[in-house]
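Here the complex is missing a single protein chain, while all its other protein chains stay put.
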Amino acid sequence: MSAAAVHSLWTTAAEPISKIDAPKIEYGQLSPTLIVIGAAIVGVLVEAFVPRKSRYYAQVFVSAVALCAAFAAVVALAAGGYGTTKAHIAAMGAIAVDGPSLFLQGTILLAGLVGLFTFAERRLDPAAHGNRVDSFAAQAASVPGSDSEQAAVKAGFTTTEVFPLLLFAISGMLVFPSANDLLTLFVALEVFSLPLYLMCALARRKRLMSQEAAVKYFLLGAFASAFTLFGIAMLYGYAGSVSYATIAQVVDGTVTNVDPALANTMGNDALLLIGAAMVVMGLLFKVGAVPFHMWTPDVYQGAPTPVTGFMAAATKVAAFGALLRLLYVVLPGMRWDWRPVMWGVAIITMLGGAIVAITQTDIKRLLAYSSIAHAGFILAGVIATSKDGVSSVLFYLAAYSFVTIGAFAVVTLVRDAGGEATHLSKWAGLGRRSPLVAAVFAVFLLAFAGIPLTSGFAGKFAVFKAAAEGGAVPLVVIGVISSAIAAFFYIRVIVLMFFSEPSPEGPTVAVPSPLTMAAIGLGVAVTLVLGVAPQYFLNLASQAGVFVR
Amino acid sequence: MNPVYYLYLAALLFTIGATGVLIRRNAIVVFMCIELMLNACNLAFVVFSRMHGNLDGQIIAFFTMVVAAAEVVVGLAIIVSLFRTRHSASVDDASLMKL
Amino acid sequence: MENLIALLIAAPLLGAAVLLVGGRRLDAVGHWIGTLLSTTSFVFGVILFADLLGRNADDRTLMQHLFTWVPVAGFQADVTFRLDQLSMTFVLLITGVGSLIHLYSVGYMEHDERRRRFFGYLNLFLAAMLLLVLADNYLLLYVGWEGVGLASYLLIGFWQHKPSAATAAKKAFIVNRVGDMGLSIAIMLMFTTFGTFAFGPVLSHATDASEGRLTAIGLMLLLAACGKSAQVPLQSWLGDAMEGPTPVSALIHAATMVTAGVYLIVRSGAVFNAAPDAQLVVTVVGAVTLLFGAIVGCAKDDIKKALAGSTMSQIGYMVLAAGLGPIGYVFAIMHLVTHGFFKAGLFLGAGSVMHGMNDEVDMRRYGGLRKYMPVTFVTFGLGYLAIIGFPGLSGFFSKDKIIEAAFAKGGTEGWILGTCALLGAAITAFYMTRVMLMTFFGEERWRNQPTRSPEAPSAEPAAEHRGEHAEPHPHESPKVMTIPMIALAIGSVFAGGFFSIGDRFLHWLEPITGHSEGDSPLSAGAVTGATMVCLVIGVGIAYLQYGRRPVPAVAPRGSLLTRAARRDLLQDDFNHVVLVRGGEHLTRSLVYVDHTLVDGVVNGTAAGFGGLSGRLRRLQNGYARSYAVSMFGGAALLVAATLLMRAV
Partner (left out) sequence: MSFPLLTATAVLPAAGAVATAAVPAARRTAAKWLALLVSLATLVLAIVVMVRFDPGGARYQLTESHAWIADFGVRYELGVDGIAVALLALTALLIPFIILAGWHDADPLETGSKRWRPTQGFFALILAVEAMVIISFEATDVFLFYIFFEAMLIPMYFLIGGFGDRAHAQGEEAASTQRSYAAVKFLLYNLVGGLIMLAAVIGLYTVAGNFSLTEIAQARANGTLHMATSTERWLFLGFFFAFAVKAPLWPLHTWLPNAMQESTAPVAVLITAVVDKVGTFAMLRFCLQLFPEASKWATPTILVLALISIIYGALLAVGQRDIKRLVAYASISHFGFIILGIFAMTSQGQSGATLYMVNHGISTAALMLVAGFLISRRGSRLIADYGGVQKVAPVLAGTFLIGSLATLSLPGLAPFVSEFLVLVGTFTRYPAIGIIATFGIVLAALYTLVLYQRTMTGPVKPAVSAMPDLKARELVVVAPLIVLLIFLGVYPKPVTDIVNPAVNQTMSDVHKTDPKPAVEAAK
């Protein structure tokens, strides 16, 4: 559909009120998002009406069902060809239903589901006063260490609100990569950010760090989104519209009806460039690219580990999805402006993440920096600006998200008196104490390091291949070097686990419930399958590699 | 009056807000600065909306306000809980995690 | 008939395998097995010899092809044996003398608990040596060449618990390796020149190649010969090799192995004939060595070392002769054979003396032994007469011919070489007389001897369980030892005459080596006369110095030359300072370099990243506002960069 014909949802109000034609919404195609949002609202109602004892089960049930249903809907849509032939822009130009969005939505939903499992885990912490407890604060409002907290714990309160929050976040993430105008983008950004801010503050142990993480994340996040918004304003000012298609046309100069005002602003490249830069910056903040990465280690460390895992996986997927769409759909016309810049960002991200990670002493921070380095690798794929680039990024994201959730799930298992034992020194000799857990974690680390026969290698190869074909050979070389550096600290952890003597007062490895086991098992399975026989998923990704315009 | 001046004003407000974020310690004030930045954006939207003669910008401004309100809800919740824990709303005190 | 050739080698090889793998259960009979098998080989040799004699002169080359060894493209090495007059001569010498020495060792090694192994090594040596002389191509010869090196290594170091022995063995092997380098380079040169390294084609087409290449090949072969035959400059190992049991010195370091170099040169005659420069170098090396060895021989008080020096010098004669080309080849081999007899005899005699003297090797502690060990005295004496070239005995014929040939070379070279040879003859007479007198005549210096002087240590620790410091009771050796000595003595008396009368030996070898009479400036008679004069002078001086005057039990300080000669003319010192020390410094510094530089670079890089990481890490200072600053700066940069991109 040509952009000129797009009557933006909002502009209808501008015409004299003779008749109001209701906006046309393709509910079927938006069903995944709608299901999740609906479930979230149901979750809120559950909080309101279901008795405390049974809330947990109700919430887990609702969320699980919702996510599965949403995933089923995605699969149905994809099967219905909406990913390829019938791909088009729904909701009067607000949402794009096409390959990338469906693939990413599917990934996000699966990641969400696995995340849900880790959220719902209640076997790890010793039962307080006969109540099973999960890794979230008994009562977020109560001051850490206060009597009220004691009371809450005694009463066996649990913060079941996390489940609706999770669903809200997921719903935002579902919209984010498929948003087709800047306003939707911004709203989606906030919709998935705000619940995450909250969830970061909800850790049961180490609550001070948790709250600190929340504050940092919130302030910096809000700061970033302010920039994004300003960027959006600039772009709007430049193109006179927030619709991707229109902006794209204006950028290309292929816009049909140019009124004088537009002609005036079109001439002003500063608007475009500043706007683009700022919007991109907002997205880079979310993916944790250097130099917008500094929130990552602190937040990853402070947030409850299940949240960290979910956040690390799903946020990256959503944010990269949005970034891809922005760069490929809105700004292909100014490729020659943003490619060099992104080159720089990718390089410093790859190197920065890898180098700083070398000297980390906390496993969660280590994984945070590793996630930064990986963001760099993915950016290399983004820069390829080719269909292969898109599909390689999609594949990488899918592979990466499962490894990440799995890895953080393993982190939740290694515990001592103070909760999770995240300091690396505690992990010494883990391979002796519980070889299985250590081996699984080693598999994840090797996948991060991109050793062949793991999904990490397939993904890295795909991305670098795309980049090289896109003519970014130096980028590939730097990527290779930094993954060599990165290998060093993954290896360090393995050395620690297997080759160093276990300390007598070392941590214990909790025996998780089937939920976490499922999360970890899925992680391992995906890691190996995508490592050994990635062809099917590569096909999927390459089919999904086309954006609708 | 030349609409560009409004844009300058918007940019100025945005910069003031940003500077505030960088230099103020009190979390609440920092947060208010962010609100200021958002409002700067709003101003820009409205101005552009007038320049282009379509209402998108003005409507976006409303969306922004709603989002800002939501942010306030979440943000104050977090900041208040932090304050109750530490009896201080200084962002610099919250630096357990570093390096 | 050809098929017997392999058996020549197979017999001792089998012996070696059986004795070395067999283990302790063979200890009782091991030595007899060894002797039997070497004798078997000798018998085969005799049979083949008879067969050759039965054929007419130009049809005396037997070939036996066993299998293809290394086939790679143009590089074809076969395991093929060639038995012709030349190799036949060696086969008889090796197996004959070898068998006698086996027999001798049965007695000599009686008290050694590792006698079985000793015989295993001896058999191994025989096999390797036979392979050396029977090989039909240089690569196979190389196998034998290093095989004898190995055997000699094992036997020199037979008493491994003695550090000196172990060191000597190692030294011998490594010095030989230097020579082997020459051989392998020679083979490569042949391959690049002729596309093959089998005797047949190489020697028959030698003249097709450029003289430069042939000279190179010749020199490399000479290097090999120097290593194996202890010629200057690679002679240093022979003296130390005397650490080995005396039979070993007799067999390997006198009669057979050390002459392999001469064999190599004579065998490659065709190459040398076409490369006169190489030949000249060969003669020079020979001349130098024959003097060098002789001088060293004069100064040594250790009887075996004195004999070693003599060996060196005698081989010098052979190399000199071989260097003379067709004039000399036959005589080189002839002297080689006769030398095999008398030098082996002398060594066995020395062994017998030591056997009776608690393994004392210092001649200054001998004296007047003739009445205690008559057989030894007689056999040793005959060997002595033979080596100094007493008229009628072997040495007389063979050495005389060489001296003639040297003069016959013609021109100044001829004169110089000839003079050297004569001089050598004189010195030989001197030092051999010295040995003879100090050992068998004069007063009995071994009675009530003071505590032994440090510079003359006991050679053979077997002594330790034969009562070291008790006063010796000289006695004759058992039959098993004397019989071989007698046999060799007979050889050293008659071999020369038998060969020379009617030029038997000449006609026997000529088809292989070719022969030409040089035009000697002196008549044969003149040369013989000169030799006799030198002989008398040498003997005379020796008699005046050691016969008339009593021999001091402790060596006098002596002249500068004497002292140098005692230390092998300082050649070892040179090696030690230049090669050993230098090498040690080199390796030590390389180890340092490897650790600090090569390794350091890598570790440095790692450390560098670590430090960088530590520094960058500090940026993460935990303050939200500083994070905000970095974001703000980043945003500014992003915008600036984007604008910049459009600007340029």
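Labels for the chains are A, B and C, by order of writing; each one numbers its residues from 1.
What we mean here is this: a residue touches a chain if its C-beta (ideal position, glycine included) is under 8 Å from a C-beta of that chain, and two chains touch if they have at least 3 such contacts.
As the structure is a prediction and not an experimental result, all values here were calculated from the model.
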For this session: Give the labels of the shown chains that the missing chain contacts, considering the complete complex.
Result: A, C
Problem set entry | Among C:69, C:415, C:441 or C:543, residue touching the chain not depicted | C:69
Seminar exercise, completed: Checked against the full complex, the residue among A:76, A:127 or A:477 that touches the missing chain is A:477
Problem set entry | Chain not shown: contacting residue from C:45, C:107 or C:157 | C:157
Seminar exercise, completed: Note that chain C touches the chain not displayed via residues 20, 67-75, 79, 139, 142-143, 145-147, 150, 153, 157, 160-163, 165-167, 169-170, 173-174, 177-178, 180-181, 184-185, 187-189, 191-196, 205, 208-210, 213, 583, 586-588, 590-591, 594, 598-599, 602, 606
Seminar exercise, completed: In the full complex, chain A touches the hidden chain through residues 432-436, 446, 451-453, 457-458, 461-462, 464-465, 468-469, 473, 476-477, 480-481, 483-484, 487-488, 491-492, 495, 498-501, 533-535, 538-539, 542
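As a working rule, only the chains that are shown with their structure count from here on.
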Exercise. Think of each chain as a node with edges to the chains it touches; is that a line, ring, star, complete or other?
Worked result: complete
Exercise. Between A-B and B-C, which chain pair is linked by more C-beta pairs in contact?
Worked result: A-B
Problem set entry | Maximum centroid distance from chain A, chain identifier (CA atoms) | C
Problem set entry | Distance between the centres, which are taken as Cα means, of chain C and chain A, whole angstrom | 81
Seminar exercise, completed: When centres are defined as mean Cα positions, the distance from chain A to chain B in whole Å is 24
Exercise. Which positions in chain C touch two or more other chains at once?
Worked result: 617, 620, 622, 624, 628
Exercise. Hey, what residues on chain B touch two or more of the other chains?
Worked result: 18, 21, 30, 91, 94-98
For this session: Write out the stretch or stretches of chain A touching chain B in their complex.
Result: 8, 10-11, 13-14, 140-141, 143-144, 183, 186-187, 190, 194, 197-198, 201, 207-209, 211-216, 218-219, 222-223, 226-227, 229-230, 232-234, 236-237, 240-242, 259, 261-262, 264-265, 297-298, 301-302
Problem set entry | Residue ranges of chain C touching chain A (in the complex, touch as defined) | 606, 609-610, 612-614, 616-617, 619-620, 622, 624, 626-628, 630-631, 633-635, 637-639, 641-643, 645-646
Exercise. Tell me, which parts of chain B touch chain C in their complex?
Worked result: 18, 21-23, 25, 30, 91-92, 94-99
